[in-house]
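Now for chain A:
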Amino acid sequence: MLWYKFWLESRLRFLLSLAGLVLFAAFIVFITGKDSVRPMPAKDYHLQLFVAHQYLVGIWMLSVVLLGMGGILRERASGISQFTLALPVDRRRLVGIRFGVYVLESVALAVAPWIAVLLVTHLMGEPWAFRDACFFDSLLIGGGMAFVRLATLVASLIEGEYTAPAVTFGIILIIQVIANAVSWLKPLNFWRLEGGFNYIDTQTLLIVRPFPWSEILLSLLFLLLTLAVSIKAIERREF
Partner candidate 1 sequence: MSRGASAGSSLNQRTAEFSLCNTLVLLLDLAFKQLDPSLGAALKLASGCASLYHICDTVAVVGLFRLQPDAGQALYLQLMQQIRHAIETGALQNGDQLPGIRTLAEELVVSPNTVAKAFSELEHEGLLELRHGSGAFILINRRTRQLAGRLQSAQRRVADMIEELRDDGLHDDEIRRVFEAELLNRVAEIARKR
Partner candidate 2 sequence: MTEMFPAIETRDLSKVYGSLEAVRNLSFCVERNQITAFLGQNGAGKSTTIKCLLGMLRPSTGDASILGKNTRDRAASRVARQKIAYVAENKPLYGYMTVEQMLRFTGAFYQDWCPEMATRLVAEFQLPVDKKIKRLSKGMRTKLALLLAFARKPELLILDEPTEGLDPVGVEQFLQMVVARAAEGITVFFSSHQISEVERIADHVCILDKGRLKVDSPLDYLRQSFRRMDLVFPDFCSEQDFRIPGVQRIESNGRQMSVFVNKNSDMVIERAKYLNATSVEVVPLGLREIFLETVRGS
């Protein structure tokens, strides 16, 4: 029943984000594609793909950070934790299952708009390659997990309803600024990972590097690490 509870808790935020992402993706593709020359030259196609992806990354990141807020620590502020913690459930399970729901929702939010894009472009007669969609989507999910991790950590340490998202966005901003400015820290720039900047030739906008399996795997590993840290933080916390 814990899955159900966490789903109900995040349902509104999730559905709003989903609707927003899907509609926005369809809209962007429709707008940029409808006036282009048929058949679309390769350069235009790759530009479109790339630009659409950047927009999606931005909105997805916003949605995912907001979705990650809440949890048992938030309940402490309103006193609701006195019910949740009185349940015959380990704190470990509470944190773990909520994390699972959150990750699944984040993945769904990444996949849905790309499906919409494929549908719309198919209907428009200029279907985008499934393979390309998969590539960018995987980058989004794999790299984007960084935001999931960050949001989870902040939510397990900071209680304030507005403080937590503010801190999360603040950290993201700082990392982006630093990573942009300092050259050897460039790989840390998550946006570049997700956005695919590292994998594209800036002139042709073609995908030049192979699929970053190892980076994605590392990202998933860090995901598990974040879960462990988050569980530890909540287990030690006094309610």
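The rule we apply is simple: contacts are C-beta pairs under 8 Å (C-beta built on N, C-alpha and C of every residue); 3 or more make two chains touch, one makes a residue touch a chain; residues count from 1.
Behind the choice of candidates: all candidates are chains of the complex that A comes from, given by their letters.
None of these values were measured; they are calculated from a predicted model.
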### Query
For chain A, which of the options 1 or 2 is its touching partner in this complex?
2
### Message
Taking the touch rule as given, give the residues of chain A at its contact with candidate 2 in the complex, in rising order.
### Response
1, 4-5, 8-9, 11-12, 78-91, 235, 238-239
